[in-house]
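Notes follow the structure.
Only a single protein chain was left out; the remaining protein chains are all shown in position.
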Amino acid sequence: MSLNTSDNQLTGVALACERGGRVLFENLEFSLHNGQAMIIQGSNGVGKTSLLRIITGLSQSTNGVVSWNQHNIESIAEQYQHELLYIGHLAAVKTELTVRENLQLLMRFWPSDTNCSVAELAEFVGLRQRLSVTCARLSAGQQRRVSLARLFISTQKLWILDEPLTALDVDFIEVIENRLQNHLKAGGMVILTTHRGINLGDQFSFELNLGEYKPH
Amino acid sequence: MLAIRRRRELANPLVFFVIVVSLFPLGVSPDKELLSQMAPGVIWVTALLATLMSMDVMFRSDYDDGSLEQLLLLPGPKVLLIGAKITAHWASIGLPLVVLAPIMSLLLYFPTHAIGSLVVTLLISTPILSLLGSVGVALTLSLRSGGILSSLLILPFYIPVLIFSTMAINASANSLPVSGYYALLGAFLIISALLIPFAVVAALRVSYN
Amino acid sequence: MMQFIHKYGSPRYYYQWSKGWQKWLSIITVVLLVIGLYQGFFVAPPDYQQGESYRIIFIHVPAAWMSMFVYMVMAFAGIMALVWRIKVAEIVVGECAILGASFTAMALITGMLWGKPMWGTYWVWDARLTSELVLLFLYFGVIALHGAFDDPRTGAKAASILAIVGVINIPIIKYSVEWWNTLHQPATVAKFDKPSMHISMLIPLLIMAVAFKTYFLSLLFMRSRSEVLAREKNASWVKEILKEQS
Partner (left out) sequence: MKEFFAMGGYAFFVWTSYAIVAFLMIANVVAARMKRKRIFREMQELAEES
């Protein structure tokens, strides 16, 4: 997977988030460079998902700025979204359609190298035999695999994943973990939240504990 | 474009339309004179309510399974995609109504020579109804009691469409020139087709905030 | 221009400069109201056709004008809130909706009360009254939407979008109601327009109109100032003010 590794930088300055009158975190700082992974730790409800959504630009922070190569992400939204791959809690899989149709949709919509066929993609996520099954009949874990398939074809640099490992069986976690490692080696960037441990190699990843940024 | 054909069958708004239209002769009085006088209004109001009721389907399924979230993050022009979604909704709800309305109008002794203008007004207006409705649904998407609220928000905007269409039908019933009304409805369609998708994108962004 | 907006738009600064305005405006309102009412009741002669009942016009018409004016202000504040993300503008949208709704209600009630002596019935499907009613529905929509969100900021943003979409539709609704009215207007009902305005009648009307405007502004400042405090309750400057007050 070749990625042009011009040096990119994602920084967050004095970020604060308030939900329903309650301040979840304030003046939070972070910066991420090529080949680095940031793992967001913190108990439930401390604002992990809100922080991810602020970084993707889906929701706005109460104050503070997220910038990509020193540009505020709101001003360069189109370009930023071109580099951004976000997989949230929900699997974003159309349950009425079959696995094949969902994968085709993914390939058509997201910037990806197109020389990989749907069959190969299904192979990556181990759903080769289930191509014509409608997703409604798949288990939650399998539906997650369909949404994670994007990791195997995406040429986007910044990956933001919300609890990517939930509902996955052990051997598939292996597959995802080394996929992430390849992405980092190729100069990509990853931000993810997870409850269980994930080893991406310590030289790449650092942790950000949301508990430290609680309003005192 | 991304007009995902809904696999689930979408009969409920049509069934609603049929039942409510047949309520009127039972409720009011089956006498011919009165009914044919009321017919345009009845058909139109019921069609309007049927579309309004089915608005929720447009974003709800995508919202629940997360694909609407992805749509907002697409680098490409989001407005076109929203436009495609609205047209998909119109095709699955609006068009069948346009086909069904003339048939139902016979039940109400609808002045037959005005049925043509009934179809035309519905054809021009049902997209407007879908467009305007989509703003209401987009705004109330993240709320639990969203459905009722979105109708409350959108109904005032339906009034001009209702007025011009029913007037057009009445005019054609007593064979008066009708082109003026069609032009107005057409203009309203063009304006909303161009402006509304932008409002919907902004509304979706707010719902996700 | 941008710094100007952000400077005056910042909650802290807004809180200071609006205090002065609010005091002055409320004084002007009271003065104007007294003059207007005096002019309206004692100076203006009774109308040759409607006798004394036309005096309701002195509150009906200003209230109707205000209901339109407030919607415009709300839509403008909505644009400020969405495009330039000014916190104070978001608060103004919420407050305008409530005030606008009360002005529309006033216009409707006085319109009906005026209709009774004129036509013998409280409600007539007249163009102006109907579009006033539709405007009331629009206001209810904005208020309901504003209140539906648990996070006040998102509520304000959603209400702003609705206000902007609404302001585009108002002329269309007004025009269609007018047209609809002229078509179904049975010839017998007397035209419901202002009686020919003699100067001595026009003056109190204008005074009252200005009085309503200053009343609206002073009330808007009063309500939004307390809302600003509520929204910024964890900001440091709010804590200082609290100490001074207590």
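A, B and C label the chains in the order they appear, each numbered from 1.
By our rule, contacts are C-beta pairs under 8 Å (C-beta built on N, C-alpha and C of every residue); 3 or more make two chains touch, one makes a residue touch a chain.
These numbers were taken from a predicted model, which means no experiment stands behind them.
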item	value
Visible chains that the absent chain touches, using the contact criterion stated earlier	C
Contact partner of the left-out chain, one of C:G20, C:P46 or C:P171	C:P46
Listed residues C:V83, C:L113 or C:L202, member touching the removed chain	C:L113
Touch with the omitted chain, as defined above, among C:I59, C:C96 or C:M201	C:I59
Touch criterion as defined above, residue of C:V83, C:L206 or C:L242 at the omitted chain	C:L242
Omitted-chain contact residue, chosen from C:I28, C:A105 or C:I203	C:A105
For chain C, the residues touching the chain missing from this view	41, 46, 51-53, 55-56, 59-60, 63, 99, 102, 105-106, 109-110, 113-114, 116-117, 215, 219, 222-223, 225-227, 229-230, 233, 238-239, 242, 245-246
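The working rule: only the chains that are shown with their structure count from here on.
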item	value
Label of the chain whose CA centroid is most distant from the centroid of chain A	C
Top chain pair, ranked by number of contacting C-beta pairs	B-C
For chain A paired with chain B, centre-to-centre distance based on mean C-alpha positions, whole Å	38
Overlap residues in chain C, where contacts from two or more other chains coincide	151, 153
Multi-partner residues of chain A (each touching 2 or more other chains)	60
Residues of chain B defined as touching chain C within the complex	135, 139-140, 142-143, 145, 149, 152-153, 155-157, 159-160, 163-164, 167, 188, 195-196, 199, 202-203, 206-207, 209
Complex contact set, residues of chain C against chain B	82, 134, 137-138, 140-141, 144-145, 148-149, 151, 153-154, 157-158, 161-162, 164-166, 168-169, 172-173, 175-177, 179-180, 183
Residue ranges of chain B touching chain A (in the complex, touch as defined)	2, 4, 6-8, 64-67, 69-70, 72-76, 205, 208-209
